[in-house]
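With one protein chain held back, the other chains of the complex are shown just where they sit.
The first chain written gets the first letter, and so on, giving A and B; residue counts start at 1 in each chain.
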Amino acid sequence: MGIIKARKLVHEYIRRDEEGNVESIQTALDKVDLDVKAGEFIAILGHNGSGKSTLAKHINAILEPSEGSLWVDGYDVSDDANVWEVRQRAGMVFQNPDNQIIASVVEEDVGFGPENVGVPTDEIWRRVEESLKAVGMLKYRHHSPNKLSGGQKQRVAIAGVMAMQPKCIVLDEPTAMLDPNGRKEVLKAVHELNRKKGVTIILITHYMEEVVEADRVYVMDNGRVVMQGLPRELFSQVDELKKYRLDVPQVTLLAHELRNSGLKGIPAGILTREELTEAISRLCQSY
Amino acid sequence: MTAMLRDITLGQYYPADSPIHKLDPRVKLLGTLIYIISLFIFKGIPAFVLTVIFLIAVIRISKVPFSYMVKGLKAIVILMIITGLFNLFLTPGTEWVHFWIFTITYEGAKSAAMMLIRLIFLIVGTSLMTLTTTPNQLTDGLEKSLHPLNKIHVPVHEIAMMMSIALRFIPILIEETDKIMKAQMARGADFESGSILKKAKAMIPLLVPLFISAFRRANDLAMAMEARCYHGGEGRTRMKPLRYQKRDHIAYVILFLYLALIIALRFVWVNYAVALL
Partner (left out) sequence: MSIILDKVNYVYSAGTAYEIQALKNINLQMKDGEFIGIIGHTGSGKSTLIQHLNGLIRATSGGIYYNGEDIYAEDYNMKGLRSKVGLVFQYPEHQLFETTIFDDVCFGPLNQGLSKNEAGIRAFEALNSVGLPEDLYYQSPFDLSGGQKRRVAIAGVLAMKPEMIILDEPTAGLDPKGRDEILNQIAKMHKERGITVILVSHSMEDVAKYVDRIIVMNQGEVMFDGIPKDVFRHYRELEAVGLAAPQVTYLMHELKDRGFPVAADATTVEEAKKEILEMIGRVSGR
């Protein structure tokens, strides 16, 4: 079984009035199926309100399914007894860099997780150093988080999760509040963790450029998975993506427009500048 | 401006490599308490001299510049003046100076002087503790020393955690206040002019968003803490556990000797004074 498995996962937000009667029900997740293999780099795309954050919060047992099931490394998240096991195996990084850093010193914050699960002091120090090194923030270990840039803060947050030695990290729009440099930093760190340490990554985002190097991409809309496949496969369906309030990188859009204007030599699903340059070159040479 | 504010932590920690800095925070907490007690129970010149020597010695060992001590005093200058004046003019006793409707007695002069000295030493002593101990060391120290209160269901760990999180977020909230103020000023809000009532009303566009933001942060933070398996104080280990070293034991001995001496001198003085009569 894959490391994350969801079957017909349903989550309903129920709004009650003062007397406890049901006022409205909002179905945030509508029978979602998911299969993630260990070591994969998965991207989940979707507009705000598509249910992607709700899905993310099920993976580390912050939310409980209303119906259906989700297993993390074999543990059923619906079972209360499994909560801490699940959270250790599936760590989560949130959108707001400041609101997930607890301590006033970087190394102390990274140690927060191990402290919580009763790791012995010496081992905590080992893990803290290793994690900070893995995200390239070791030299900031004595710094106050307030003096760091957004990208640096997020890397500290990632280190804090890594210190718990999870099998999988879910990142819920980690770059939404960062500037382009910060985004680059965070993505680089995350890809390295995936490549060098084999950590399964689930990246939740609505920035298309970030999913180009994913192993697989899921698109969510209205609580359902509406598209899934390789980045290339999805990127070739520009119109459908736009239907789901998403976008494609400029280069992909340009390629799409050129194809629509009759240039059949341009393949579908162009992901990078280099690919488009190549395609145009070949096309010209064919004349 | 806000960039600078972010660096200010409560109590102004002054980093240095001194024996005082290296002391366990529990020793310093108790030490400050003992010193404050000694300030209020000492009697007689010898005891006074002892308190002075003690303070100066600790200041010197701590390697914190004297100017930093004085900074703390600036804040209470008004309090000092009021206390001094009250004691000076309102203490009954043998008249010393008299002008117009004011009378200063010998007792008044003495008690004013004593009060001022106590205040000054109290502030300097407490400043010394915060100058040589980081806020987080203090909360750790409080948590460990108040641990026994758990038996009467006082949530010591939770309180300490709340305190250290508050300390971490103070600079962030200061910055946020600045941002919100500027945003409302850009819409014509006026926080400066007008009556007290008007100014109070003007605070609403500042306080409401600030509160909402604080709640949002609290919510996010709680989620992030739970995601990292936080579940209260049970079963938690420490990355930087507080363990007594030899220097801490020595410090405790010195502190208790100091207190004992102060108490002893008080009795000696009282007996001496009685013998004189």
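The rule is short, and it goes like this: contacts are C-beta pairs under 8 Å (C-beta built on N, C-alpha and C of every residue); 3 or more make two chains touch, one makes a residue touch a chain.
Predicted, not measured: the structure shown is a model, and the values here were computed from it.
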*Contact partner of the left-out chain, one of A:27, A:66, A:121 or A:149*: A:149
*Can you work out which residue in A:51, A:114 or A:249 touches the chain that's missing from view?*
A:249
*asked:* Suppose we count only contacts with the excluded chain; which residues of chain A make the list?
replied: 46-49, 149-150, 176-177, 179-181, 206, 208, 242, 245-247, 249-251, 253-254, 257-258, 261, 263, 273, 276-277, 280-281, 283-284, 287
*Since one chain has been left out of the picture, which residues of chain B touch it in the full complex?*
1, 3-4, 7, 179-180, 182-190, 204-205, 208-209, 212-213
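Assume only the chains that are shown with their structure count from here on.
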*Distance-wise, how many Å sit between the C-alpha centres of chain A and chain B, to the nearest whole number?*
45
*Report the residues of chain A in contact with chain B in the complex, numbered from low to high.*
60, 62, 84, 87-88, 91-92, 94, 96, 98-105, 107-108, 111-121, 124-125, 128, 144-147, 157, 160-161, 164
*asked:* Could you list, by residue number, the parts of chain B that touch chain A in their complex?
replied: 6-7, 9, 134-136, 164-165, 167-168, 171-172, 216-217, 220-221, 223-231, 235-241
